[in-house]
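Removed from the display is one protein chain of the complex; every other protein chain stays in position.
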Amino acid sequence: MIDLRSIKSKVMVATISILAMLPFIPIAHLFFTVVANGIYAISQNFPGFFYMERSIPGSGVIGGVGPYIVGTAILVSIATLIGVPLSILIAIYASEFIQSRLTNAGDVIITTLFEFPTIIIGLMTFALISVLNDAIRIYLLIDVELPKFSVLSGSIALTIVMLPFLYVQIKESLRSIPISIREAAYSLGLSRIKANFYIFLVYARGSIVTSILIAISKIMGETAPLLFTAFGSDFYTISDPGFLFKPIGSLTLAIYNLGLSPYEEWIATAWGAAFILLLMVLSLYIIARYIARGAYLR
Amino acid sequence: MARLIEHPLGIIMLLVISIVSVMIIFLIIQSIPILLYRGLEFLTTSSWNPVKEEYGILFALGGSVVVGLISVALGAVLSISLAVFVAEISPVRLRSIFVTLNDIGAAVPTVIYGLWGLIYLAPFLYDYVMAPLSTFLSSVLGVPSRPGTSIFTASILMAIMIVPFSSAIIREGLLSIPTHLREAIISIGATRWELIWIQIKMVKNYIIGGLLIGFGRAVGETVAVAMVVGNVIQPEFYKIFLPGYTVSSLIADQYQNAEAYTYMVSALFAASLFIFIVGLLANMVGLSMVKRR
Partner (left out) sequence: MIMIKDLNVWYRDNKILDNINLDVPRNVILTIMGPSGSGKSTLLRAINRLIEIYPGVRVEGEIYVDGVNVFKARTEDVRRNIGMVFQIPNPIPNMSIFDNVALGPKLNKLVKSESELRDIVKWALEKAYLWDEVKDRLKEPAAKLSGGQQQRLCIARALAMRPKVILMDEPTSNLDPVATNRIEELMVELKKIVTVVLVTHNPAQAARVSDYVAFLYKGRLIEVGSSSQIFTSPKNELTEKYITGRIG
């Protein structure tokens, strides 16, 4: 009897171990192919791959992803510049006024937003601008159209993607500050703003910086919310003074569009873009983990 | 009674709440025209003919549900195994390595999964799974074609993509079991497998929660699915070896020409509203399961 039990146990443990390793096979293969194909593509046009525009299909030449890198940098920077301060401010409010009705409302709405598929966040941004345009036309009777496909709407969409994650994380970081530190700050007669900015945010800086880096790495890899907003472009647009109101490309949109194209040169370009994007996202992710570990040690 | 805004910062909170609420309301407003125009047929028919302004999204809703169900069914076995392995079987020294690998899998941008799925996974599945099986299952599952993009491929890709998420949640549950309970189970002479099985039963809320959240992700995922699902209007969405659509991939694939037609924008919005509701329900139930413990 006992023998049978221990045999069954060994068989099950072995089965679980094998099943547990299965998910790593495709992920390892994905890493391997992204690195191999990516480095191959980049080596075909080095260092032009980093600043040139995409090539003409059938030319046999691998172009570059310059405009996409710039686009990702611009979209992510604007979203971060809006999203991080905004999240910090509302997280401070939510951590200071735990029982406020406004905090409860914010928690419900913002965590709902967290569950939104990101394609819908793109659609909502698009809808917001459409409705605003209708309102301008009907009520203000002026013929001004806010551009639906633009750097700005793309940045707004990415801001909305990062906002709920940052809000929840920063709020938790602030709420987990020991009450003794809160009492120390407030017993000195500091206002809420000063106590938070000079003491609490500094105290929790490790976990907050980690959350911000992870948020940036998340939005950097987002494609769906940009489809309806940034729309995509294959060329440098920043020389145009009105570029904020024009569509812009990104690494993710490029991988999507070029990857689905039938041209070999473009698919190779997509791999190169994937390699660069993966490198950027994972570097941020690893730095974030490193800082988090330091924060725990402190 | 407390004031609504206790502090100037509350104004910013109110602003954020207002903007998000307004966007949700606009999403609903934008969905209304197509529902007025097509009524229930929008949900119950499978036709997508913008030229005739005919929109029925049953095929895409069906595709989304099929992809969600298959990927969760496959993902369940794998993510439970992975979570058990990390929490219970692997040496403690190696645990953080597996956790990191798992989390890196979750951090890879979905569009990169899509590219890999399109170039490698789809042909692989065609050669080794779909083509061999279709010789005797083609009447049920359909006749696959190169390069292998299909609802089945999308389901497999989503299974690969949701395992890191679901298993992280299940792992969290397993690691939260107090040591004294584990010791109690071991002390009554349980084998390793019996210990594992008892613990799996203890964390079943986490398992259901993690899988529902995975389902929500599978239904909501856009570009990765759009790259491997084939993007063909396929009323027989249950024939999973055929290319098809999910709601998200339909939106991603059609948005560029949407504004050229009267009702297409509205149709895409209404479609997103339905997957949002499905995904939100899955997520809410999932999160409440995890929180309940």
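So that you can tell them apart, the chains are marked A and B in the order they are listed, and the count of residues begins at 1 in each.
Basically, a contact is a pair of C-beta atoms (placed from the backbone, for glycine too) under 8 Å apart; a residue touches a chain by one contact, two chains touch by 3 or more.
Treat the numbers as computed from the prediction; the structure is a model and nothing was measured.
Participant: According to the contact rule at the top, which chains on display are touched by the left-out chain?
Facilitator: A
Participant: Just to verify: which one of A:32, A:46 or A:186 makes contact with the chain not shown?
Facilitator: The missing chain is touched by A:186.
Participant: For the full complex, which residue in A:174, A:199 or A:276 touches the chain that was left out?
Facilitator: Answer from the full complex: A:199 touches the omitted chain.
Participant: In the complete complex, which positions of chain A touch the hidden chain?
Facilitator: 97-99, 178, 180-191, 194, 198-199, 202-203, 298
Heads up, the rule we're going with is that only the chains that are shown with their structure count from here on.
Participant: Can you check how far apart chain A and chain B are, centre to centre, with Cα atoms defining each centre and the answer in Å?
Facilitator: Computed value for the inter-centroid distance: 18 Å.
Participant: Which residues of chain A touch chain B in the complex?
Facilitator: 5-6, 8-10, 12-13, 15-17, 19-24, 26-27, 29-30, 33-34, 86, 89-90, 92-94, 96-97, 99-103, 105-106, 109-110, 112-113, 115-120, 123-125, 127-128, 130-131, 160, 163, 192-193, 217, 220-224, 227-228, 252, 255-256, 259-260, 267, 270-271, 274, 277-278, 281-282, 285, 289
Participant: Going by the contact rule set out above, which residues of chain B touch chain A in the complex?
Facilitator: 2, 4-7, 9-10, 12-14, 16-17, 20-24, 26-27, 29-30, 77-79, 81-82, 84-86, 89, 100-101, 103-105, 107-116, 118-121, 160, 163-164, 167, 191-194, 196-197, 216, 219-223, 226-227, 248, 251-252, 255, 265, 268-269, 272, 275-276, 279-280, 283-284
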